[in-house]
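Removed: one protein chain of the complex. Kept in place: all other protein chains.
Showing chain A:
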Amino acid sequence: MMAFSSLRSVSVDLNHDASLLIDIPDALCERDKVKFTVHTKTTLSSFQKPDFSVPRQHEDFIWLHDTLVETEDYAGLIIPPAPPKPDFDSPREKMHKLGEGEATMTKEEYTKMKQELEAEYLAVFKKTVQVHEIFLQRLSSHPVLSKDRNFQIFLEYDQDLSVRRKNAKEMFGGFFKNMVKSADEVLISGVKEVDDFFEQEKTFLLDYYSKIKDSTAKAEKMTRAHKNIADDYIHISATLNSLAADDMTANKNLNIILSLQKVEGRVASDQDLKLTELLRYYMRDIQAAKDLLYRRARALADYENSNKALDKARLKSKDIPQAEEHQRQCLQKFDKLSESGKKELTSFKGRRVVAFRKNFIEMAELEIKHAKNSVTLLQGCIELLKSN
């Protein structure tokens, strides 16, 4: 199960600050719903207890993310991307297909395929637990976000959050959400950028996002093809098994094919974690970074509008103090955003580079390990066949 714990390496800056430790020790899957047990261990006095757990659903995580995004104070921060909804459609569909095709397979084949599917199901389950866990851990290790009141409520509130969620939704009315649609347009059409750093970042992030999105999709296809090959090996080994009754050559081969299947399966899942998941995670992270740029761009627009309003006020000699105050506030907000944004984006780049490095190294090492393993298995089998 080493492969699963290594999903963590997608985000390497999770400091293990003992003052606030969060994990998801277990989760339950019922039908479409996953219930996570969020466990907190803390030395901070702001919490009522030092060690406690609460049950949470995926929607609760989304609520938390959205409230953070919509908090003005955090406009200059990269809000960790929300964990994606648990998606069991793929293994469920495959399980269904397997059920339909049961008659065409031998008992062993069916059992093996079922085992593989159950493993896949489990893998999806574990991935979703980890992705939710990482989300919380990024919050807990952020100097500003870890102190957020809603975050604390999320961790502590021992009643069902869904009631509170509904109220929150009404309050904000998905205001920011509606704007996001044209975020890219705002960024691109551009308010004139005064800062080189941000100009560069904007160009880079827009381009990078589309590229990484494409790479994620292609990596996923690669992984799926590997999985298909592993499945084919199951069918092949099952048939060789049936042939083995009358045939001595088949006997020796069925073991090698089964082993190859295991290796191929490992290659697929390792590639999935080290490459596909890495790309997917950073795709979402870059979206979060883009959102930051967008908010800053809006702040800049607001500032420029406030300038125009001030000029108008001065012209009309009306409401000048309010206009001046408004302009001052806009500028302050913009400056604050720019300052924190710069910090965030710089550390983000560092984080990304470190994560890619770690994952690429691990992926290469695993590929080598699996290939060497395959070579040993195959050569052993060839020896056996030749010596007969």
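The rule we apply is simple: a contact is a pair of C-beta atoms (placed from the backbone, for glycine too) under 8 Å apart; a residue touches a chain by one contact, two chains touch by 3 or more; residues count from 1.
One rule holds for everything that comes next: contacts and distances are computed from a predicted model.
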Undepicted complex member, UniProt protein name, chosen from "Serine/threonine-protein phosphatase 2A 55 kDa regulatory subunit B", "Sodium/potassium-transporting ATPase subunit beta", "Signal peptidase complex subunit 3" or "Sorting nexin-2": "Sorting nexin-2"
Chain not shown: contacting residue from A:87, A:118, A:158 or A:365: A:365
Touching residue (missing chain; options A:49, A:149 or A:349): A:349
Touching residue (missing chain; options A:53, A:146 or A:374): A:374
Residue among A:44, A:119, A:194 or A:225 touching the omitted chain: A:225
Chain A residues touching the omitted chain (full complex): 200, 204, 207-208, 211-212, 214-215, 218-219, 221-222, 224-226, 228-229, 232-233, 235-236, 239-240, 242-243, 246-249, 253, 256, 260, 349, 352-353, 356-357, 360-361, 364-365, 367-368, 371-372, 374-375, 378-379, 381-382, 385-386, 388
